[in-house]
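This part shows subunit A:
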Amino acid sequence: MSALILDYLWLIPAVPFAASLIILSLPNARRRSAAALAVAGQVAVLALSVVAFLPTLQTHGFRAAQNFTWFTFGDNALRLGFVLDPLAAAMLLMISLVGLCIFVFSIGYMAEDKNFVRFFAYLSFFSGAMLGVVIANSLLLLFIFWELVGLASYLLIGFWIERPSAAAAAKKAFITTRIGDMGFFLGMLWLYDRSGTLLFYDDGKGCLESAGLAMLGASATFIALLIFFGAVGKSGQFPLHVWLPDAMEGPTPVSALIHAATMVAAGVFLVARVYPLFSLGAINGVTSSLTVVVWIGVTTALMAALIAIAQADIKRILAYSTVSQLGLMMVSLGVGGVAAGIMHLLAHGFFKALLFLGSGSVIHGCHGEQDIQKMGGLRRFMPVTFATYAIGMMALSGVPFLFSGGWTKEEILHATAHWPMSPVPYYLILAGVVLTALYMTRQIIYVFLGNSRTAAEHAHESPRVMTMPLTVLALGAILLSVLLTPAWPWLHGYLTGEPVHFEIGRLIQPMLFVSLVLVSAGIGVGLWIYRKAGMQDGDRPAEIDPLEYAQPALFRFLANKMWIDELYAHTIIAFSWMSARLSNWMDRYFWDGLVRGFGAIGQLFGIFTSGVDERGINAGVDETTVGARGLGRLMSAAHSGQIQTYLGMVAIGMLALLLLYAWLA
Partner candidate 1 sequence: MGKSIDQLFVNAKQWLLSWLAGSPGWVIQVASILINIFMLLAVFLTLFALMSVLERKILARMQNRYGPNRVGPFGLFQPIADGIKMLIKEDIVPARADKLVHFIAPVLIAAVAILTLGVIPYGRNMTPFTIDGGILFFFAVGATTELAVFMAGWASNNKFSMLGAMRAIAQMFSYELPLIITVLPVVMVVGSLMPDRIVAAQAEYTFGLVPRWFVFTPWGGVAFILFFVSGLVESNRTPFDVPEGESEIVAGHMTEYSGFKYATFFMAEYIGMFAVSGLAATLFLGGWHAPARVLEIIPSYVWFFVKLSALLFVYIWLRATLPRIRVDQMMNFAWKFMLPMAFTCIIAAAVWHYAERGLRGWLWSLVVIAVVYTALSILLDTRRKFAPRVYRFAE
Partner candidate 2 sequence: MNNAAFILVAILTLAAALAAATLRKLMHAALSFAVALVGLAAFFFLLGAEFVGLVLVFIYIGAVAVLIVFTILLTRRDVGKDRGFNWAGVLIAFAVFCGLTWSILKTQSLAIVAPHIRALTVKRIGEALMTGYVWPLQCVGVLLTAALIGALILVMEEKR
């Protein structure tokens, strides 16, 4: 059975691709069949993932690769392949399950959209690509799917093409991630140059296996960093995080699926996948590349959390929280807690998707309003959304015991605490935890509590097709925590391949209290700061944010995302503009001038030769022509066009012959 599913791994990406192709070919009116196809494809993928999941349960540290030759040039063949191991299997499950929920949700969310069919085509396309990324056993294949994912995200961010902002955001996301992907590509080339293979696992000869790693040597660090650059781009880590918040221009389900649960996690996944490259030659778990990862992650996490506090757009807040969570994962990877990072990734997939869908439901209920200042008191109108959203919020802000986020965060803290290099990341992350709790509290207060304001007047609960996925995800967010408790860290064991045994004692640890304190602190502070926020009613938007009241300058700094976009605009983009203008000028005047010069020479020559023709050769020809024409006129004089004349000629000729005959006879 295991072998069987291995032979059919390729089906997992193929099914959604096929579905999207078929949907694309559907006419615009066939909404029902389009949605049905997409969901059916997703269900099939889910089933396949489950089937693929089973063999990984049976044996610890199960890993099987299925390689094949794409094409051969000369004597060395380019080989691609699919791999199935706990990492991939877990990702598969998470992606297909969350994806399914989001598909169903978007049936309700996009109901009024005129491009419904196209939307589902793109969605299926994306899910296929993402699954491909997960099960790829070759850096090249992974890169291909990676790019497809980027394309899908481009298409979906710019789905409402008629909005210029959406188009701009799509372009921004695409180009920014391209910058990262270039690093990825270079790293890949370098890797291929060194190890001669891009297959991860090729029974001993793969680039992630001892033989392959041995060939790398010192270059491993740079290769790892280059690949990490790609991950930075996709996962919106610090210098390249700017595209992710703008990507919220896309439909909310897209934000949920791509920019919270799956695609942005791909970066983290990538790092986890090629972790051996990072950890190559590690001295008690520390390499230079990993250090870079840690610092980048920490910066991102803290910065994003800070920015999130000052945002007014419900989705942007979530976006920044996503960024910071990703930073958190990066940190945990960097400090060596791979399992912790992945666990957080999985948990995050669930609850962040949940939060996004919840915000989508809110937006849907408020007729497209996204400004939390204008909402409020929605708990009365949309109870289900409120309940699920609260669960999501708890999980995100890391409330322990029965919310998955709590445990994973605790694990991460645990891992970070013991990082030999420096304690700084640890404290920064603690701050980050507090901030997370804070801005989530703020959001909850503004959106659901207090009195309803302008946009919330006619709010209504979303249809079942939208609330159902919310509940499912909420349940997921809760139930997942069972597999995460330190008492019985099944998932940890499953990922790392260590044996797991139940031990209630481990449930109580110092770290638990730490996180408990931090989270409660965050929530408490939030409640205290925003106690009066949104309590007043009437159609007026909320009074200015308490923080802004307290620290206007700081708040503006945060609200404007630390002016990073502007910074880029004035440095990098300006530079590229200038270089473009320069090359344009070169083209126009310098190179063009050269070309024109040659052209002029040709012209001169042409003039000369034509002169020769005119004077020398033509004259003779003309003479002959004139002669011929004169002769022709002479001839044509006889050709009067009068039949009778011709007939007369004939008659005269006949007469002549007759007389001649008569004279002879």
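The working rule: a contact is a pair of C-beta atoms (placed from the backbone, for glycine too) under 8 Å apart; a residue touches a chain by one contact, two chains touch by 3 or more; residues count from 1.
Candidates were picked such that all candidates are chains of the complex that A comes from, given by their letters.
On a predicted model such as this, the values are computed, not experimentally measured, just so you know.
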Options 1 or 2 - which one, within this complex, touches subunit A: 2
In the complex, subunit A residues that touch candidate 2: 644, 648, 651-652, 654-655, 658-659, 661-662, 665
